[in-house]
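Heads up, one of the protein chains got dropped from this complex, but the rest are sitting where they should.
So that you can tell them apart, the chains are marked A and B in the order they are listed, and the count of residues begins at 1 in each.
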Amino acid sequence: MENNKSTLVVFSGDLDKAIASFIIATGSAAMGNQVTMFFTFWGLNILRKDQGISVDKTFLDKMFGKMLPRGPEKLGISKMNFGGLGAKLMKYTMKKKNISTLQELIELAQELDIKMVACTMSMDVLGIKKEELIDGLEYAGVASYLADAQESKINLFV
Amino acid sequence: MENNKSTLVVFSGDLDKAIASFIIATGSAAMGNQVTMFFTFWGLNILRKDQGISVDKTFLDKMFGKMLPRGPEKLGISKMNFGGLGAKLMKYTMKKKNISTLQELIELAQELDIKMVACTMSMDVLGIKKEELIDGLEYAGVASYLADAQESKINLFV
Partner (left out) sequence: MENNKSTLVVFSGDLDKAIASFIIATGSAAMGNQVTMFFTFWGLNILRKDQGISVDKTFLDKMFGKMLPRGPEKLGISKMNFGGLGAKLMKYTMKKKNISTLQELIELAQELDIKMVACTMSMDVLGIKKEELIDGLEYAGVASYLADAQESKINLFV
């Protein structure tokens, strides 16, 4: 197989969709493909550090910051979340069945050199600063996404 | 770059997903690509005129018509909408940060000659008539979508 590219827009911040994105992305990278994940809107929540980071923000940005979940451990699932119970149950089941957690999948993605890009426009809208996101990310806008997407055999919007 | 195509199915009628679709679509068109947006199911709400249009409808179609949001100003967001408050907050923030509104993005899409297609089968299901939708649209079914999609380098379902 020749050198292929896969590009995913990760728009959703739901735990289940995040897991699906990373399973597809790491699977593709493991097959030798160059993979880009472009995190936009709620997808940025996946990349947030779990501790509160003190940064200078407007009142509105602070409010958004408090309401949005911080990182893999805080995400809910898209269906049957029941105030977080569904997410807990899913994590418990996956652990018992020896399936990688989202945290492990993110680390695997970084080991596999998946290009993880945070959408700068969405960061601006949601008032999220670089300091609040995990290390090793790139920062770019839609033009950068489109350049990758155009060269990709697999393009998905999750 | 040669002449490329991008095709988006816009299934969702959520404000945040609609904005994401139009940012990708107008970005791609600005790069010189031929872009098609195929609006289906709830995505049709994005294209509705904001005033009520008097058309002859069955009782059921009228009911659907009243329940479905009419155009960009009425859409909610997919997460944390809180009965419209979330959508208002997002619009307020985007305005303060000088990011285009959905209404402006739709106009930009039309200036950039993006082919905007309303799915006729979905119009039938939801009882939406041409007169209720904005001007400048094409009307077609899945075969037309597939013909565009097959020739596209970027295919997304939003």
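A few remarks follow.
Simple rule for what comes next: a contact is a pair of C-beta atoms (placed from the backbone, for glycine too) under 8 Å apart; a residue touches a chain by one contact, two chains touch by 3 or more.
Note that the structure is predicted; figures quoted are calculated from it, not measured.
Within the complete assembly, A:99 is the residue of A:55, A:99, A:112 or A:134 that touches the hidden chain. Contact between subunit B and the unshown chain involves residues 9, 11, 13, 40-42, 60, 64, 67, 121, 124-125, 127, 142-143, 145-146, 149-150, 152, 155-157. Although one chain is not displayed, subunit A still touches it through residues 1, 4, 16-17, 20, 23-24, 27-28, 31, 33, 78-80, 89-90, 92-94, 96-97, 99, 153-158.
Operating definition for what follows: only the chains that are shown with their structure count from here on.
Spacing of subunit A relative to subunit B, judged by their CA centroids, is 25 angstrom.
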